[in-house]
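Only a single protein chain was left out; the remaining protein chains are all shown in position.
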Amino acid sequence: MQYNPTIGIETHVELKTNSKMFCRCKVVDTEEPNVSLCPTCLGLPGALPVPNKKAIEFITLLALSTNCKITKQGMFHRKNYFYPDLPKNYQISQFDLPVGINGSLKIVLNDQEAEVAIERVHMEEDTGKSTHMGTGRIDSATSTALDFNRSGVPLVEIVTKPVLKTSLEAVAYIEELRQLVLDLGISEGKLEKGNLRFDANISVANSESDVLGTKVEIKNMNSLRSLERAIDYEIERQIKALNNGEIIAQETRHWDEGKEVTKPMRSKEGSADYRYFSDPDIPNMVLDEEFVNIIKSKMPKLPYQKRLELMQTGLSIGEANILSKSNDWIVKLFQDVYSTTKNSSSTYNWITGELQGQMRKVEINELPSWFKADSLSEIINLIESNKISFSSGKVILAALLVKNVTPYDVAKEQNLFQENDSEKILQIVKNVITENSEVVVRIKNGEDKLIGFLVGLIIKSSGGSINPSIAKDLLSKELEE
Amino acid sequence: MRIENKSIREINSLFQKKEIKPSELYKQVFENTAQSESVLHAHLKLFEEDNLNKVKLSDERYIKNKSLGLLDGIPIAIKDNINLKGYETTCSSKMLSNYISPYSATVINKLDEQQVLYTGKTNLDEFAMGSSTENSAYGLTRNPWNTECVPGGSSGGSAASVAARSSIAALGSDTGGSIRQPASFCGLVGFKPTYGTVSRFGLIAFASSLDQIGPITKYVDDTRIIYHSIRGFDPKDATSVSDKPVIIPSNKTAKVGVIKELMEEGVSEDAKNEVEKIIKLLKAQGIEVIEVSLPLIKLAISIYYLIAPAECSANLARFDGVRYGLRADGKTSYEMMERTRAQGFGSEVKRRILLGTYALSAGYFDAYYGKALLARKKMIDEFNQIFKQVDYLISPTTPTQAFKAGEKTSNPLEMYMSDLCTIPANLAGLPSISIPTGLSKEKLPLGVQIISKALTDDSLLDFSEMIEKEVAFKEEPSDWIK
Partner (left out) sequence: MSNQFDIDNVSKLASIELEETEKNKLSQDLSIILEHVQAISNLEFDISVDEVFIHPLEKQLNLQEDVVEEFLTHEEALSNAPESKDGKFVVPPSME
């Protein structure tokens, strides 16, 4: 039987505010435990929450950039459950009146644009951090240590509709979302730091059925790689189970990174009755037109807009997508170099391939201060006009990364300018043919690979400055005669 | 007149004239406490020794004519659900027996500006849940007028402290009548301000949308002075309001409505007679008094006993033994939390948490909590309509005079009924005051309640002061004063 998987993704994004969601404690990134606390985020008796304006602006910005409808009169709700790292034993969240609903996000999948439907965008507060101490195994911990620095840090949760079909689509969605929050300037967007955390809801259904299958929630995927693998594993697991006539249980499963399997979590979490109700400490939040317009006016260029712009230079959507998700300086460099070369393809290849490869080799993360976009343009133009070879271009680029020189100086100094004069080259070709008559005979007998050997000799005897393609053309012509 | 019987304004004037020093008044109130406390048990902790330096400084300020305000050097008791930095805040619960607050409530910071002298932390029903101060993990408080009777609750300790002259005034908190009802039982003025005019930051929450801090005093003017000192917008409380006070007529041009539903069955003849007495008095002044009806008031107790427990079920979830307070043993965190809460909370608190949990749980939300929210909204609409016709509403404060200790402890519903008249003002966020008007045959105090529309607190106090003058209630629980 044919089965169709359906995937929905819930993503928590940590917002880049100075202070926490409901108090004025600093958002800190430190291993030192319990150093940024107040009665509110520690849940002391008598403390009250007051929402952070910047966080609400950030959430509204994200909701608007994903085409969501903004809820004019929003509310904060208490989500009740007991867990030691949740200080109040309720989490302030938004239930039926979130900041934004019914939006969409444009992503790039298999070199084509696709759209992911967004169900809702709402605010949440983070919990504290538990460390399980004991023999090392998580289920044999002897005690749990708690650090509440993270408690009350603002999060935005973005929930997609159950519309994704593959793990690759899910990865492309997260990549796009990550770029979006970076471009909006609302999050550090670091997956390895947990700035973006995602859960996936997965179901599979008979392809002839209109009804979705039973939903299974997968948690604890810490990287794009584990997201991809966990989804693939879970889809396969569910299909296998259905083929064996089993019933899929609605449950929450945990991705085991080491064993690369999903495992059911304790039923305690699955059967929760959160008793949501409007938080009586926080009056209704009105996001009126004036507020929304102010936020709209702060909207930067979005990733899909950046992509469209880049595509106007002639890049493919795939290239534009990769470039749009690169660091800002790379995009800027591309634009500057392109403006003089007018050759998007070679500019793209030089920047995303050679330049970044060489930077990795010499272990630098940013360009040296003397490195100018014009220098790269010059290299590309020298190659395009056959004044230097492609490999000489690489040599020049390497030199430019370590010292403050111009491409011209390097080419001159290292004698990299090419001989393009056919007359002069022909003379050398003729000499080489005469001097290697045995090789010429073998070539004529079919040993074609020796042509390269002769080209090498030609370039060598010129001191390396000959344009190899001209040399090769002339050689071929001579050999035919 | 003994100094501790005088009003704050009179005392302050004596301080200014250097006829008496703050330290002398301070000594006097603690002498009164020494006589009464072992019987009344109004306080959970007394701060006599802690303030000696503070008292001296107050004396010096008056000598130098540099006092900090009307409340400089005035001994005031604080209900033990209001945080005072460096001191225990127990809420009369075992749960917080060892809890020391690392911060002060906003109201305390405000009173500190005038260097108020805190006499102690007063007893209450555990987490302010109760109407008799019998639900305290540290023993009940008795009524200074008759020690067989309860002082009311939940601010029973604060009321008993003022009535026994252990303090000049006290702060209480009022969620469904917890200031006004004990004030009425103890022959005092009790005022619940408009919701949001006094910051709740640092008040240990019972029901957030209903709680409000307010004074318990002997005179309306004392209430005014304290209210003016503690009110004001607080950026730490999102429900705090910055609106300016609204002024309505508080003289003979005022119009008064008698709430019909609170003059019917369930209210004692004594209580009704007090209201009738005041109506006569008002009419004699030429004030128009009419009967008004607010039908939904009949449902107020039902609305309240869904909303308050629902809110408290979440507000009290933080008491789990993890970060502070009592901790019981347990093999897992969850077992530890369940046992801590089992051991730390008394039965009334458990009852309300469970009731609230149920009212919010899947399948019951719409029928219980959801309906209560809607009924509350409709009740507020009824009040808004009525306030188009009248300026003030009058009713008994309590259905009966103070009852005997133990009389209502076996039947929670009967206890809940003692808040029949006071709950509506909390549900609607309205300012409401109880002023003493007379004594019953049993020589127990009776009071009437006056409610006005939101933000008209100042006018309500002016109007109440006018009635106070006319009534001229001068009785004292004399046993403790001699």
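Lettered A and B in written order, each chain numbered from 1.
Basically, a residue touches a chain if its C-beta (ideal position, glycine included) is under 8 Å from a C-beta of that chain, and two chains touch if they have at least 3 such contacts.
This is a predicted model, so every value here is computed, not measured.
Considering the complete complex, the chain that is not shown touches A, B. Set against the missing chain, the residues B:75, B:257 or B:321 yield one that touches it, B:321. Only one of the listed residues, B:47, B:368, B:387 or B:463, touches the absent chain: B:368. Shown as candidates are A:115, A:273 or A:435; the residue that touches the absent chain is A:273. Across B:69, B:412 or B:438, the residue that sits in touch with the chain not pictured is B:412. Touch with the chain omitted from the figure is made, among B:113, B:335, B:442 or B:475, by B:335.
Interface with the hidden chain, as seen from chain A, comprises residues 17-19, 23-26, 32-35, 37-39, 42, 50-56, 75, 80, 82-85, 89, 96-97, 130-132, 134, 138-139, 141-148, 266, 268, 273, 275, 278-280, 282-286. Residues touching the missing chain, restricted to chain B, are 98-100, 102-103, 194-196, 209, 235, 238-239, 241-242, 299, 301-303, 305-306, 313, 317, 320-327, 330-339, 341-342, 345, 347, 350-351, 353-355, 357-358, 361, 364, 367-368, 370-378, 380, 412-413, 416, 427-429, 454-455 (touch as defined at the top).
Going forward, only the chains that are shown with their structure count from here on.
Put simply, chain A touches chain B in their complex at residues 39, 42-51, 78, 80, 82-84, 87-90, 144, 146, 148, 268, 273, 275-277, 279-283.
By the touch criterion stated above, chain B contacts chain A in their complex at residues 81-83, 89, 91, 96, 99, 101-103, 105, 200-205, 207-209, 235-239, 310-311, 313-314, 317-320, 322-324, 333-334, 337, 357, 360-362, 365, 369.
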